[in-house]
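Every protein chain except one is present and positioned as in the full complex.
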Amino acid sequence: MVPTSYYIMLSAALFAIGVLGVLIRRNALVVFMSVELMLNAANLVLVAFARERLSIDGQVLVFFVITVAAAEVAVGLALLVAIFRTKHTADVDEVSTLRG
Amino acid sequence: MESLQIPPVDLRLLTPLLIVVGWAGALLLIDVFFVPDGRKKITGYLAIAGLAVAGLAGIPLWNLSGSTFSGMLVLDRYSLALTWIFLIAGALSIAVALDYLPRHAIEQGEYYPLIMFAVGGMILMAQSADLITLFLGIELLSITLYILTGFAYPRVASEEAGMKYLVLGAFAAGFFVYGIALIFGATGATSLAGIAAYLGRQPFAPQEETLFLAGASLVLIGFSFKIALVPFHMWTPDVYEGSPTPVAAFMSVGTKGAALAALLRVTLALEEAQTFWLPILAVLAAATMILGNLGALGQSNLKRMLAYSSIGHAGYILLGIMVAAERGAEAFLFYILAYTLTNLGAFGVLIALEQRGEAAWSIDDFAGLYQRRPLLAVAMALFMFSLAGVPPTAGFMGKFFIFTAAYAGGLGWLVLIGVLTSAIAAYYYLRVVVKMFMQEPVREVRPELTRGLNTEILIAGVATLILGLLPTPIVLLVERSLVALGG
Partner (left out) sequence: MEWLIWLIPLLPFIGFVLNVFVIRRERAAGLVASGLVVASFVVAVLAIAALSGLPEEERRIMSVSWHWINTGALQVPFGIMLDPLTAVMVLLVTGVGALIHVYSIGYMHGDPRVVRYFAYLNLFITMMLFLVMGNNMLILFLGWEGVGLCSFLLIGFWFERAEASDAAVKAFVVNRIGDAAFILGMLAIYASFGTLNFYEVSVGGQVQPGFLERVPEIIGQTIGPVWQPIALTTAISFLLLIGATGKSAQFPLFVWLPDAMAGPTPVSALIHAATMVTGGVYMMTRNEALFAASPTTQSWVLWIGVLTAFIAGTSAIAQWDIKRVLAYSTVSQLGFMVAACGMGAYVAAIFHLLTHGIFKALLFLGAGSVIHGTHETQDMRKMGGLRHAMPTTYWTYLVGAGALAGIVPLAGFWSKDEILAHALSHDHWPQLIILFLTSLITAFYMGRQVALIFFGQQRDSHYHAHESGRVMTVPLIALAIGAIIGGAINLPWGHWLTDWLKPVLHEEAGKFNLALALIATAGAVGASYLGWWIYTRNAAKIKVGGKDPAYRYSGDIWDGLEEAWYFDRLYRRIIVRPFQRLGSFLASVFDPQGIDGLVLGVGVLFGQAGEQVRRFQSGYVRTYALIFTAGVVIVLGFVLLFTR
């Protein structure tokens, strides 16, 4: 059996990649994907610990997270389409009129 | 692995929540099939009715308490009191939107059920005794708010605000979930009771402690984002400015209140971890009070000013949470109530001034308001003084309660920062009063007062005064509501 710590390391790496993706990428779609990566990293930890602890709570939460992530992306894409219609861009740096 | 068991479920305990969410779902359909375009106000009235019914349904629960869904959700007087605050906030936000939406040509029937879903999310947060349901509540609230923020399509600012809120919100949610996962890994539980039980079994293995501390920090950061604590506050000004004003009003009191309420429950349940929470919270509170108020100083856009001011106020409320364990949480609950009513009132005035198609949020638009609308100006002055903490208003009482509790609880240096920053804050609130009472109008702004708006401002104004002059009955009510928390 693969030790739990391996899973944690993998998920930490995934999470870091996700964070970096949000920080670095300018395309809104890629930003969404990076956020998904962060959530999935969390899911991985949950499942790993659930397996180790023989507790079902972790898996339950994973289901909720997946659902929430889907809803979030749905709203995000809707917003993206709305912005694309007026601004013709999916670059998050282009939407920066509100400031100060 | 254990076999799946269906836990005993007592739906009675969730009556208000179920009514709100169920009604909202039904209303979505009713709106589509039965309410004709142009008369969407009907949906709004139905939504207010739903919130009222939910509030009434809560009354018989006052003497009830208990938990259900294997202890994931609890009902106690604390959650019930918060439920009522949230219902009031929701109803008032709908009331001000009734005429706002058609005037800005963004009237869609979904608005009202969405607000109801958000209120449902808030109630869920107040009733959660488990990180899983807490996460669900936060997300239910957040996702509806993303939609509501971007509701003013095709106004680009609104879409931009929605996008920013969503990206950062999802980002924060990532940290939050990861935190829950780490806590789960360390303690093997997601319920507050389970975690507390684990903490009671000290000492624990160093590896588990690291996991727990990291996880708890990440959860705290998730809360900080929702409450808008510095440095996790960056979204607030932009989102407030871009979103439709009634939504900003709702957000300023709703999200903050719900997140703070949940945070209070978590910190009280995990009292064992106090030595860990307190230093971080202290630093966050100090930074929030200072930067929030400084940020508001230079704002000439009133919506942004209120956004920064709401950041500053979160810092004060945090003081109440920090001493809640030993000094009681009355101060905290009272402040939330006072702040909710005052801020809703201030936003109501802002909405009254907002004409179709152009934003009248510049402070110059308030110039000479006293000449044109004396009562409106007096009401706005009242709200500003309450936010600034001038007696005899609700805001003063709230600050007084918080500061006395914090001072007696040994947070002298934070109280010092609080008093000094609220002295700074007086300056920018006062500027609005100066504009209204001591300047001639700069440009023609015709405030439009409708019935919903009038009612909202009236309720907020009267409540602001009553809470300042006769706080005792409310405090007693609040005290009683806290029995369950052991506060």
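When the chains are written out, they are named A and B in that same order, and each has its own residue count from 1.
Here is the rule we go by: a contact is a pair of C-beta atoms (placed from the backbone, for glycine too) under 8 Å apart; a residue touches a chain by one contact, two chains touch by 3 or more.
Note that the structure is predicted; figures quoted are calculated from it, not measured.
Interface note: of B:A285, B:V415, B:V445 or B:A460, the residue touching the hidden chain in the full complex is B:V415. Within the set B:V74, B:L101, B:I195 or B:I221, the residue that contacts the chain not displayed is B:I221. Taking the whole complex into account, chain B touches the unshown chain at residues 163-164, 167-168, 171-172, 175, 209-210, 213-214, 216-218, 220-221, 224-225, 231-232, 234-235, 237-238, 275-276, 279-280, 283, 291, 294-299, 327-328, 330, 378, 385, 390-392, 397, 400-401, 403-405, 407-408, 412, 415-416, 419-420, 422-424, 426-427, 430-431, 434, 437-440, 469-472, 475-476, 479. Listed for chain A, the residues touching the missing chain in the whole complex are 19, 22-24, 26, 92-93, 95-100.
Just so we're on the same page, only the chains that are shown with their structure count from here on.
In the complex of the two chains, the chain B residues touching chain A come out as 1-2, 4, 131-132, 135-136, 139, 143, 146-147, 150, 153-154, 156-157, 159-164, 166-167, 169-171, 173-175, 177-178, 180-182, 184-185, 188-190, 237-238, 241-242, 299, 301, 304. The residues of chain A lying in touch with chain B in their complex are 4, 8, 15, 18-19, 22, 28, 31-32, 35, 38-39, 41-43, 45-46, 48-50, 52-58, 60-61, 64-65, 68, 71-72, 75-76, 78-80, 82-83, 85-87, 92, 95-100.
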